[in-house]
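With one protein chain held back, the other chains of the complex are shown just where they sit.
Chain nomenclature is as follows: A, B, C, D and E, assigned in order of appearance, with residue numbering initiated at 1 for each chain independently.
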Amino acid sequence: MSTPQRVSVFRKEHFNAAHRLNNPNWSDEKNERVYGKCNNYNYHGHNYDLIVQVTGDIDPETGYVMDMKVLSDLIKTEVLDPFDHKNLNLDTEEFKDLNPSAENIAIVIHHKLRNKLNPALDLKIRLYETERNFVEFPG
Amino acid sequence: MSTPQRVSVFRKEHFNAAHRLNNPNWSDEKNERVYGKCNNYNYHGHNYDLIVQVTGDIDPETGYVMDMKVLSDLIKTEVLDPFDHKNLNLDTEEFKDLNPSAENIAIVIHHKLRNKLNPALDLKIRLYETERNFVEFPG
Amino acid sequence: MSTPQRVSVFRKEHFNAAHRLNNPNWSDEKNERVYGKCNNYNYHGHNYDLIVQVTGDIDPETGYVMDMKVLSDLIKTEVLDPFDHKNLNLDTEEFKDLNPSAENIAIVIHHKLRNKLNPALDLKIRLYETERNFVEFPG
Amino acid sequence: MSTPQRVSVFRKEHFNAAHRLNNPNWSDEKNERVYGKCNNYNYHGHNYDLIVQVTGDIDPETGYVMDMKVLSDLIKTEVLDPFDHKNLNLDTEEFKDLNPSAENIAIVIHHKLRNKLNPALDLKIRLYETERNFVEFPG
Amino acid sequence: MSTPQRVSVFRKEHFNAAHRLNNPNWSDEKNERVYGKCNNYNYHGHNYDLIVQVTGDIDPETGYVMDMKVLSDLIKTEVLDPFDHKNLNLDTEEFKDLNPSAENIAIVIHHKLRNKLNPALDLKIRLYETERNFVEFPG
Partner (left out) sequence: MSTPQRVSVFRKEHFNAAHRLNNPNWSDEKNERVYGKCNNYNYHGHNYDLIVQVTGDIDPETGYVMDMKVLSDLIKTEVLDPFDHKNLNLDTEEFKDLNPSAENIAIVIHHKLRNKLNPALDLKIRLYETERNFVEFPG
């Protein structure tokens, strides 16, 4: 174990939000045909489970890839504070003109965390919209 | 096993909905103080997990307390069709004038199912708003 | 804490088995109408999750209601050894003439464990046929 | 819904702790025979999952039995702050002379919360030592 | 976000089936020695949890890699309809001459879905035979 070992660490967090899938360039009929119940005019919502995966060399002094308290605080500032108990379409800048599909939410979260993380660390985002529908974005 | 045996059967379903906690008789300040983030003006949302418990005598011919397919269909008609992918405050009659707290949602679901179930069967409702916050209403 | 305190202890175990729901007094048509896919002639199967609840006074010397190792061994002898990786209809005495519905399996398990437990202890059985269909028998 | 409705609300929290089961009045041989691996001299540990159930009338003004934020804060002060990331035998007053079995931990938590809760509310404690071994104390 | 972003979407489904592991070219003794309880003559069964992972470019118009309703319907037609509540050895063509090990079931499911999916999409199959035994086939 003399050379640094590359390990992934994962932190799971969650937030609750309302959203609606809608493409303003389409007719109401097309929006309903494509998005079905997810197009409901008055929004619906989810308990989003978020798993942030950070990969890097293990620091031999601490035994850590990254302090999980620091990672948890970063997720709180960048993701939970702006998104938790919010309406993604109406209360956030990021989804004013971007459909808040699980795919797009994962990409937005990746961009927000990527900007604050040490570039030597790899970052992957997994987002559960429900227990049965989830997405992963490796950046 | 000659006398009927009293057994509980449980069926788990889920629905996704937006909601907002707000008391129109209070000031905005009091609503925010009491409900905190749950008072967000533009709604937030949850994946609600619902467990319906029905207790009754086991039918010796079928080995069933109640056909779970019948129970599942009943939950679909009474709960999932009106509540899933909806805004509870805006899209439902039941919560037009009733705060959609987890407690009140459980009571409303109990009333809706109670009306359709055989009176010889007992009914209890458990509702998970999140994995860590849930309620139970025994009727 | 001078008088004995009544506490419930729970042990979760699981077993995998094949079964088929069928009433030999009915026509094939009625069996299919009542049991649907569960009537499949060649059997289907489940991972059954079993939760055994034992309620009694806490022993002040050990701090235990009952040694969980003893309870686990009892469940192994009485339930897992005869039922795990078996066909309930063909390989067991208990379901030769009794429909292996979740309700009936829970009752059979209760009878088998009840006979071996100290009468001062209460016993309740919860059995998950799937994550979404489960039953409870309080004896 | 004119008369108050009795509803249970549940809050799930967790803490991580080391413990050892040992009765100082017994010989080493008896301690090892009774407690097995749980008697390990240098302690072992668990992620304890705690579910606090509070039952009471629903407040028609708030739609709450009890504000879950208040309940969560109370559990933090009374249970998590003194027990989380601690050695129950060495770092706490409650288990200096009391075996930290799951049964006894549940009773101690019940006493601590009971003293701080409105007497009109019923309280029940469920404590998971592992996913497969758990206890419940109804007070 | 001007170039397409490669994202994975996952859909979780489940089915219940009976099966038996047996190699007809071996003696009964060798079959029992290799497969143990899984060789039980009258079959046993499982609740199989299936996670289908589809990876592709995100469609900027819909915000989707693939409509999860379409994916769910495809899994229903190709996997759940032929396998759910069936005996894999007796009721299916695929396992007439192929051992229904978790590995082989995952490969068969991959082949069935691969034939129906857009070739631009990558496909990976994860199959849980129990919570503690599972397999993954990346194609």
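Heads up, the rule we're going with is that contacts are C-beta pairs under 8 Å (C-beta built on N, C-alpha and C of every residue); 3 or more make two chains touch, one makes a residue touch a chain.
All figures in this text were calculated on a predicted structure; none of them were measured in a lab.
> Looking at the whole complex, which visible chains does the left-out chain touch?
Result for the missing chain's touching partners among shown chains: A, D, E.
> Hey, which of E:Glu32, E:Asp84 or E:Glu103 is the one touching the hidden chain?
Residue touching the chain left out of view: E:Glu103.
> Give the residue, chosen from D:Asn23, D:Ser72 or D:Asn87, that touches the chain omitted from the document.
From the options D:Asn23, D:Ser72 or D:Asn87, the contact with the absent chain belongs to D:Asn87.
> Please identify which residue in E:Leu80, E:Leu117 or E:Val135 touches the non-displayed chain.
E:Val135
> Which parts of chain D are in contact with the chain that was left out?
Interface with the chain not displayed, on the chain D side: 14, 16-19, 37-38, 40, 42-47, 84-87, 90-91, 130-131.
> Counting contacts across the full complex, list the positions on chain A that touch the omitted chain.
Given the touch definition above, chain A has residues 1, 5-13, 53, 58, 61-65, 67-69 touching the missing chain.
> Since one chain isn't shown, list which residues of chain E touch it in the complete complex.
Its contact residues with the unshown chain are 21, 23, 25, 34, 36, 98-104, 106-107, 131-138.
Please note the rule applied: only the chains that are shown with their structure count from here on.
> Determine how many degrees of rotation, between 0 and 180 and to the nearest 5, align the Cα atoms of chain B with the equivalent atoms in chain D.
When the C-alpha atoms are superposed, chain B turns by 120 degrees onto chain D.
> Is it true that over half of the residue numbers where chain B touches chain C are used by both copies, so same, or is it different?
Under half shared, hence different.
> Which integer distance in Å separates the CA centroid of chain D from that of chain E?
41
> Find the geometric centre of each of chain C and chain E from their Cα atoms only, then give the gap between the two centres in Å, rounded to an integer.
That gives a centre separation of 29 Å.
> So which stretches of chain C touch two or more other chains?
Correct list: 131.
> Kindly provide every pair of chains that touch.
A-B, A-E, B-C, B-D, C-D, C-E
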